[in-house]
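Heads up, the thing below is written out as structure tokens.
Only a single protein chain was left out; the remaining protein chains are all shown in position.
A and B are the chain letters, set down in written order, and residue numbers restart from 1 in every chain.
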Amino acid sequence: MDKYHVVGHSLPQIDGRERASGAAEFVSDMKLPGMLYGRILRSPHPHARIRHIDTSKARRLPGVKAVVTVQDTPQIPFGPRTDDWMIMALDKVRFVGDEVAGVAAVDEDTAEEALSLIQVEYEPLPAVFDPLEAMKPGAPLIHDKERNIVSEFKLAKGDVEKAFQESDVVHSDRYYTNQVYQAYLEPMACVVQPDLAGKLTFFISTQIPSMTRLPYAKALGLPLEKVRVVVPYYGGAFGAKMETNLHLVAAVLAQKTRKPVRMVNPREEDFMAGNPRVPMYIDLKIGAKKGGTLMGKEVRVIGAAGGRVVYSMVIVATACYRPDSLYHFQNLKTEGVTVYTNTVPTSCFRGFGNAQMTFAIESSLDMIAEAIGMDPAELRIKNGLKTGEVSIHGWKIGSSGLAECVRKAVEASGWQEKRGQKRFARGIGLACCNHVSGNRAFAREFDGGAGIVRISREGKVLVYHGESDMGQGQKTIFAQIVAEELGISLDQIEVAPVDTDISPFGMGSFATRGTVFGGNGVKAAAADAKRQILELAAEMLEANPKDLEIKEGKIFVQGSPEKSLPFQKVAELGLYKRGGAPIVGTGFWVPDTVIPDPVTKFGNISPAYPFACQICEAEVDTETGQVNLLNYVAAHDVGRAINPQTTEGQIQGGVAQGIGWALTENMVTEKGKVLNPNFRDYVIPGPLDLPPIKPILVEPGEPNGPFGAKGIGEPALNPAPAAVANAIYNAIGVRFTELPITPEKILKGLKEKK
Amino acid sequence: MRMRKFEFFSPASLDGALELLEQYGDEAKLIAGGTDLLVQMKSKLIAPKQVINLLGVPELSGLGQNGKGLRVGALTKHAALENSPLLRKGWGILAAAAHKVGSPQIRNLGTVGGNVGNASPAADTALALLALEASVVLISRRGERRIPLESFFVGPGVTVLKKDEILKEILLPEVPANSVAAYLKLGRRKSLDLALASTAVLLTLNPQTGVCERARVALGAVSPTPLRARETEKLLIGKTLDEKVIQEAGKVAQGECQPISDIRASAEYRKEMIKVLVGRAIQKAMGIPIPPTGI
Partner (left out) sequence: MKYPLTITVNEEVYELEVPANRTLLDVIREECGLTGTKQGCGNGECGACTVLLDGEPVNACLVLALQANGKRVVTVEGLSEGEKLHPIQEVFIAHGAIQCGFCTPGMVLSTKALLDKNPHPQELEIREALTGNLCRCTGYQKIVEAILSLKA
């Protein structure tokens, strides 16, 4: 597919040298003149009233420059979606880890010592940890509301009861997807720098540089223009790094001391007060005809929000209805409840509710396939949405590579023969997923992308965008898109760090939207820059701009290549001609997606929908319960891979996280306290724990994507836990509906089976 | 996460170290590789006022033959044990166990003296050393004493080492001819993990009859201390180690341990796993292929 000269090629990351050499300055590496070091005093109680805070001893410790509590803030309730946050606890703490006070000192040792000198008098209150318990009347109330229910989601289409009656097979199960931690290698970190006019610059690891300014400005009682966000290199996020009080406490300290304050979560605190995945109870009932036609789905989701709402209610909503646009379920009855609990606030983690629900759906479909004697692969293809279809919720499937993903995965994995072998303790499992590339329902003001492309006198191109590169390679993708659009080579392109004073307003990197939205935004800006430079070249070449082409760094007349000028020359001469003004192209892209109807949930929320099929081969040691993964194939419909190598890396990383979730990862809590807030006992896969993961790129082309591309980030993980669970079922005939599937559970399952 | 401040000493001799220990007694801690001590100090589990660095004390280092036996200086790193050709002369399970400690980085820092002195019931090298019938030499200004490793451990993290003593070296007797051995460790993943259950077995088999003439079996992570499974050993001696005997040995080993439940594993699982591990370790020692999963 050498249609394009840059797009579609596995070019190395444009900032690879900086990351490989250690030159890249990550947030936790930053050092500014006069910088102080901050720490947060966190609640040891899951639920307690604060009677009194005495900071006097801490303030007197030499080297301490400020100690702050909520009294040092405007005490304005705020939050990403609800107004149930306070920068620091006002009257109550609602989870172990809740922010109570902040300290800024001349070094980290002093800051930590100061924490131990702050005296807080707590009055412990009854606490509740499980959402099923927290929902019940009489449960301890966590916020000033009549009940702990944050929000409810209801949806019904057609007649599920009739559908189940007409079904030949109805499968019902309760699933539990546990709370897991994103485990990015760089803990949450920030440097907040004040200026003399009271403007705060937040150097933060954030996926939402522009969006985060709004709740932050509100919380600090500042006009929006006094909040600037700059995004340095940062070490991974996977959904976790959005709004966090870590940044705001640092801001309050910066205001108080008038000095920059750096705050980095010690790893233990990052576990305690990060934003782990929303744990969910999923009651799922699916009916099907023996020919394989799915007739109806009834589902109830109960998710724990934790002590305050980050994005849990949107995540529960997503779980409730996203797979309705993967398969034709025909009749639906859906209910979702998000509940406060006295546990760490839960939030986005790769998959955003769709990961949890995909585990349930793909496990149930596996059982249905068995009940009707149908190949699970065929069941998926039969019911999957195809290109051009519109789903029951009005989602317009511009391209669907689902069937091709299934076929290619089946072929590459040896699916047929391995299923046929029926070797006890060795099995193969399949799971599919859909996802979005951007989600209008999650964004509020708009969903779109924008870019600025600036061509310098030297012919170098600087690209501004408003999204966030957390390591997934977005900068390189944007650079490739711009290089392709402009007809120049990748090494001419540089992508500027996001600085909300200069960069376009970007919704941010979540909902797998970066490539489509950010990509289309910078593509539009590049097209504008191209138009301008061609106009200048046309004058210089005495030609019609419509007849000009840019290729390999030269602008020339189509058909008369001898009439040409180097790109750099046109840029230079053009700049002189225009009094020094560089060529600046701006552009934006806004698809015609809509916020769904609040009652019916109908509405096309995304411009592009990725699909995938993953197949896992596993061996179970029936004496120890351990699972050895032998092979893994992951076929992903990515529209078109802008950078195949980067896309493969995303797939392998997502699968690895899904495998960890399926087999070993679990935040163990007791009375709201995380018992394993470290990498010793929160076990993520190491280099010996993963099978070879073979990524297969399926490229049907997506009309709405830049050069036909769709997203990859979250679909990379979604199918993995079910693929593993289905492989285990195929191996030993035991169905596991709770994650993680540990060796102890496997042994217990084997015993019960006997 | 930050350690409290302390005074630091780097004695250049064993005498110097002992003198400091005597002087500072209760408040002082010895540091070698630091892989256990620093973790404890960072979590504020302990906050010693003085830390005495043993890395520069020559009398504590060295790995070499000691008559027909082996002398392992307390400062010997796991990496050195892992890679030592000397250990192949019968003490191979010590190298195998050292290889399972932590990660390459940890093995380049951590010392066997520290691993043994830390007295975790799951300590990898301790198991191999027990099976190899090691003894430890403890030294103070009052003199030297040599005790079997089995008597060194008292409870989790507790040994008979006195406040003014340093673990100087570990002595291993010669391993009888015709001995085979294996070390198996079960974790939650295949590397960089603490043992959920572990075992070291050393068997001496009659070259003509194949009968087991001598058996040493040590169990880890299933008891307050690393444990010699004496009943299991008795069962094996004088027998041909067929499938039936091996299974029986596993069951007896189960009966000898008293594991606890913690966030890593339940007591029931650990008990069940010891049965499996002992059986498989005996098979592995005898060259019978065993499943590769997670061990």
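Note that in this section a contact is a pair of C-beta atoms (placed from the backbone, for glycine too) under 8 Å apart; a residue touches a chain by one contact, two chains touch by 3 or more.
In this text the structure is predicted, and so the values were computed from the model without any measurement.
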Touch with the omitted chain, as defined above, among B:L63, B:A79 or B:A218: B:A79
Listed residues A:Y233, A:W415 or A:F510, member touching the removed chain: A:Y233
One chain is left out of this view; which of A:I684, A:A709 or A:A723 touches it in the full complex? A:I684
Which residue from A:M470, A:I583 or A:A709 sits in contact with the chain not drawn here? A:M470
Contacts of subunit A with the absent chain, listed as residue ranges: 10, 12-13, 16-26, 28-29, 109, 182-187, 233-236, 238, 264, 266-267, 470-473, 645-646, 648-650, 652-657, 678-680, 684-688, 690, 692-693
Even though one chain is hidden, which residues of subunit B still touch it in the full complex? 1-8, 10, 31, 33-35, 38-39, 42, 51, 53, 55, 79, 102-106, 108-109, 190-192
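Everything below uses one rule, namely that only the chains that are shown with their structure count from here on.
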From the mean C-alpha coordinate of subunit A to that of subunit B, what's the distance rounded to whole Å? 44
In the complex, subunit B residues that touch subunit A: 1-2, 5, 186, 188-194, 263-266, 269, 272-273, 276, 291-295
Within their complex, subunit A touches subunit B through residues 108-109, 112-113, 266-268, 619, 621, 623-628, 664, 668, 675-676, 680-681, 683, 685-689, 743-744, 747
